[in-house]
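Only a part of the assembly is drawn; its chains keep their places, and the rest are absent.
As written, the chains take the letters A and B, and residue 1 is the first residue of each chain.
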């Protein structure tokens, strides 16, 4: 029996598949879906995986709803179901996708994780912006794939095709798993998948992201390190309104409470502990000019390199919020709406990624490891694998960005999709071959 | 020729008309329209006035667009036109209604002013709330007649019918004018009508409001005094966003700038000058938890009994806003979105109203004058009449309120409509008779 070479197979499938992956990316970009509501997106992913021959787990597998953060309001769910029509049904985590590809031969269990969700950002309409010029700019108001997750999904689907073909055509052993996580934005879905067992039994875990530290198309980072532990808090102040002209003293001013909290929260950022950050990202309070504001909402993000420091910071921030509420006799409710843990890519695995990239010769600047400086809830999955003795890396893929992440004119070079598929597939093959 | 008695005529028309006025009020309540966008409402008012035999001026008469505050965004106008369909066309001030009723005999020119607009308040849906129980709660989301202007319009239309009939049936002399002002909420439309000449040539001006100092059905105040001069400022801060984890120092934080402004603006309220008030009624800033907020908007209301003190306060508040913006390197744009002047009802006219109320015997508690404590842009029209030697009063009509103004469960006793018509018509007759 003639066994094809894995690298040749990878080349062939990519040559054949790239146009459809770009096409998929554009379809997703046209109809972006916010976190937890990736109804159409996950359906498309499931269909593609089934078509490639992967064993797809039923919805809800590998997902612990109790550990999900920032779930949508019923009205948002309803609107999403209406938008997606016959494609849809919804429950927490139903958009998570988990699938396996088994070779029947010994080898490692290698998992890849991608994310599905878009952002509440209004897309640029100028013809400078390629999606607008080419007609695939978002048709959903104030919703956009402005962080490249449409590209991630395309890479994931492409990778699934490639790996299935490689397994079919070559003697490659081991086992592969692929995860498409909902609600990465806001750090809402990662813990639920880790707790749900999505990476149980996994030996090697690979997450990836277009851009970030690899904005240039010619950059690859084998593994990010020092990914920060973080928590996102939503603090709701409830005071009492009053006519600002007739009896202001009767009011319990939620705006002044929240403004005081915002200023004082920022004073917590000065710390010599590594990675400490405080950001009050949003404050909304009040209704009309002549009414003492009765309600306010703050969105706060805290980060630290070490979980113990984040715990300390979270206690301090909670104390500031409580005191600010008490100061103006407001009630306060704090919800955790997102959380990441700290994580670092393993040295050996990151080196493997970097070496594979070197061998492929497609990138000019290749770093084994680089400090991440931000947060990602893939960290929960990385930690879960690492704590059971496995290895994990978070790969940064050169993206050829034309603007910043989360901006209305964000866009990446679509050739990054096939390049990403090639790197990840090659790493997958190398990991199994190395083992054997 | 037998001439009917005015008071008998008033009684007759009220007996006949009251059900239709209540019906009009409920129709308006069902389809409330926000300030400047009273397209359907003004059309109904114009039709009713024409039907009663008043001479209705064409849209735009008595309105100076340059003096209008807080006009709507194009998208809001478009949505309103779509909602009103064939009834509509729009330009600034096109919802203002001005009409005259002339007797051809000597006498004073007596003007009445009502307001048309609803509020951005979501109406209560509980069956405790009469409009909900009886099926005329607002069908427009987050829009509600929560300050009784629907009742004012009904009173105005009723008053027009009554006066027309009185003039037809009795020998009453003089002339009457009726004004339906757009955009009273936010103090946006009054100055434009004063500057547009809506009360030029008017000898006696009467404004009115259900409730306020007359929440009880059995109260009438002949004329409010010490109506505060006020200004509403919308301050837009523009800084620069940045990734809060990777490079917070690059941002120019609009949230911190606006929070600092809010706290310091409130310190300006301590003044021994009469009527000084400061309220930051709304603050909105920021988007996501992990982004340094680049934009903020504050809505501020300042008041004073004397215009010179308001000028001083406005300069001080502007200084605080500018400094707060400079502190965090933000740009700042301040717009005046509403303005009232100070005014007081004339003693003689207020006494006339109170005496008429006494004679009618419908109210238990009648005050000639009472301090207003709040602001109303009828003040511009009052001042305009007073400065030319005329008299003005702002009448408060007992309303039987079941909740506070501007609340979702606001409602008034509909019998207040006919009672209001009776009082104002009787005052109108008395003013002409007294003169002759």
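Rule of thumb we're sticking to: a residue touches a chain if its C-beta (ideal position, glycine included) is under 8 Å from a C-beta of that chain, and two chains touch if they have at least 3 such contacts.
Computed from a prediction, not measured in an experiment: that's the story for all the values here.
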Of the identical subunits, 2 are placed here; the whole assembly in this file totals 4
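Quick note on the criterion: only the chains that are shown with their structure count from here on.
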Rounded Å distance, chain A centre to chain B centre (Cα mean) | 50
Considering the complex alone, what residue numbers of chain B touch chain A?
-> 119-120, 186, 228, 230, 232, 243-246, 248, 255-256, 258-260, 262-263, 266, 269, 277, 279-293, 296, 299-301, 303, 337-338, 373-375, 404-406
